[in-house]
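Every protein chain except one is present and positioned as in the full complex.
And now, chain A:
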Amino acid sequence: MVLQLSLFSVIDDDSYGLCVSTLSNLSGKPPILYSNFAAVLKPNPEFDIEQTNSKNQLIEQNRLRLCKAVPLEALEPDVSKRDYGKLKQYGDDTLNGFNLGMLEDMLHGSTDLDRMEIDEAVCPNDDTWALSISDIPAAGASRKVSSQAITESTILSSGGRSPSIVSFLSELGYVLDFRLLTIGIKFNMSNKVFLEVSKIWQVQGAESTKQLTKGGFLIKAFVNVAKGTDIKSINHGTNALLGLQKELSGYIDLSIPDRKSMDSRLENLSDL
C-alpha cells in the first residue's frame, strides 16, 4: 500500500507557456511529455454484494482503476515533433486525428487480426496494466497535504477463452464505468516531488471525447511514500511539498482538494 501525498492547483490555457518555463527553471530540467489511458471499473450493479466480508469487517466498494501508458506517437501517428508545446494545441473536446479505436482494442482485445499486428508494432509486447484501488484521502482539518492510500497490483497479460482484460475483470465482478485519457507533462522536482501539468479527456467510445479540463490544466504535485508506516518519509515528503507550495505561492497556489472529489467509492456518484 502506497501513501500518496499531494497538492493540487489549476492554471488556464493562456498561462501554460510561462508556467512551463517557470517550472523548468525551478526544477532545472526540461519537462517530460507523458500520456496514459485509464479505465475505471465499478462492481457489477446487477450483483447483490455484501458490505462485509466473512470476518464481518466492513469493506467499502471502491472503483478499480486500470491504467497503462499510451505513447502519443501511437495515438496520433502523423505528427513528427513532440514536446511540451504540443499540449497547447489540445484545447478542445475533440482530439482530431487521434486513433481512439486503439484504446478500445486495448481494453477489449482487437478482433481484426491485421490491426492487431500493427498495434503490436507500435506498442511492442506491452500488455502490462497497473490495477489500483484508492481509498478516500485521510480526513482531518489540521492536514497540510492530502494523503491517500493506494493499493496496486500489476497485470502482465491476459489469456484464456476470451483473452481481454475486460472479460477477466467482468469475471471478477467489475464492469466498465468510464474511461479517461490523460496527456500531460511531468517535472522531476527536488526532494522526490513530482509535478504534473495535464489535460484530461473522458473517452466515450471510439468516436467521442469530452475534455474535463477545458480551458485549463490540472496541476498535481505529489510524493509517493512506499510504506504508510514510514513516518520519517511521510514527514519528509510533507515538508518537501510544503516547501514547493511556499516557493510557488502567489503564482500557482497549491492546495488540498476536497477529499470527496478524490473518493472512488461506489456511493459517491455526485462528481462523476
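Rule of thumb we're sticking to: a residue touches a chain if its C-beta (ideal position, glycine included) is under 8 Å from a C-beta of that chain, and two chains touch if they have at least 3 such contacts; residues count from 1.
The working rule: contacts and distances are computed from a predicted model.
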Of the candidate names "Peroxin-7", "DNA repair protein RAD51 homolog 3", "Trafficking protein particle complex subunit" or "Mediator of RNA polymerase II transcription subunit 20", which one corresponds to the UniProt protein name of the undepicted chain? "Mediator of RNA polymerase II transcription subunit 20"
Looking at A:A38, A:L87, A:L100 or A:V145, which makes contact with the chain not pictured? A:A38
Answer key for A:S162, A:Q204 or A:S249 versus the chain not shown reads A:S162
Identified contact with the non-displayed chain, of A:V10, A:I133, A:L212 or A:L242: A:I133
Can you say which of A:G173, A:G216, A:G243 or A:P257 touches the chain missing from this structure? A:G173
Even though one chain is not shown, chain A touches it at residues 1-2, 4, 32, 34-36, 38, 43, 46-55, 57, 59, 61-62, 67-69, 126, 128-133, 150-163, 165, 167-168, 171-173, 182, 184, 186, 196, 198, 224, 226
